[in-house]
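Structure provided below as structure tokens; questions to follow.
Yeah, one chain of the complex is gone here, protein chain that is, but the others are all in their spots.
Presenting chain A:
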């Protein structure tokens, strides 16, 4: 009986200890190494592609095992903070350019290791627009290796615009005229689906109007410049344009739905509208315009693969090898074609790749696909001033001050001065 009891106790203790342990990255005695790859492709068909690429990599590199860690995009930043706190960041992390800045600020990224990868692949391989988004503030290195991206602009329904005698809107004034002409609030028809929700989506959309009017959040000294006449003018314009959009806070769902069900003839959205348009069978009816006043401003973002700081050499090299493998034209093409049309190539070799060009979604949009890919080079984002990519912009975006400002001005009924003032107060807490 006594023996039995002690066995039970021993078993329970072992069980408790085992619960605390899980498979983790590390290196074995025989030179094998296991690294973790954290990505956000949760959908089954995308997972299949990623897992396929991992198997292919492991076959080619039998000494390296990849352990995928799949995370919902919305909880990625929370995961990164908690894993970083416990010193358990995966060796390869898929992260957007904005959050890469936050990580870089806290020295969580091994920029030198990433620089090596980018130079091994060749800087010339990438579109300039993609590289400048991940370049470090000193311009010497990179925060991540770009793997895919998307651009945002004004999508318009050619037939609807034609029906009222409009052509592609080229300027702020054109956009306003079209929006006004199509707005009929009593019948719930609006001129443009404009993001007004309190999240990044609004900041991204607004940035296109602000930057096309030469209004950036930071100046060349890195100081916050919210109160410039150009910024006020851009916010005033955005506020006016919101008169012609659906009431309330419009997020990704509202904007996309309104465009897809012909409630509006124009929408500010990313290239991720393309797969939906393809499914509808109307790719030839889609037009793409870029807000323009003093200059054209395309918003875009790159998803990059980054390597955390402080890794053992063996892990670091394995991470570098894996990222280089994923960046090979054939594999990168497969990666991009997980969301054909939505995800945009960041290297010229993918655009030239036969598999990419012969994809039915890409083919169906004809010249528009090329036009979009080329617009990658015209990308401008808040916090990127004269080629200097300020790290503090990550904190500004993270704080949500700009979307709150936009929401106040468009939905909350505040004047542009009040909204800017509130954002300024909030940003003072974030930026030293």
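Note that in this section a residue touches a chain if its C-beta (ideal position, glycine included) is under 8 Å from a C-beta of that chain, and two chains touch if they have at least 3 such contacts; residues count from 1.
The rule is short, and it goes like this: contacts and distances are computed from a predicted model.
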Options "Chemotaxis protein CheW", "succinate dehydrogenase", "Cytochrome c biogenesis protein" or "Sugar ABC transporter permease": UniProt name of the undisplayed chain: "Sugar ABC transporter permease"
Of A:107, A:220 or A:377, the one touching the omitted chain in the full complex: A:107
Among A:157, A:207 or A:263, the residue in touch with the chain that has been omitted: A:263
Among A:44, A:85, A:313 or A:358, residue touching the chain not depicted: A:85
Per the touch definition above, residue among A:246, A:290 or A:361 touching the missing chain: A:246
Per the touch definition above, residue among A:125, A:203, A:254 or A:416 touching the missing chain: A:254
Residues of chain A in contact with the chain not shown: 5, 8-9, 12-13, 15-16, 19-20, 77-78, 81, 84-87, 102-103, 106-108, 188, 197-198, 246-249, 254, 257-258, 263, 309-310, 395, 398-400, 407, 411-412, 429-430
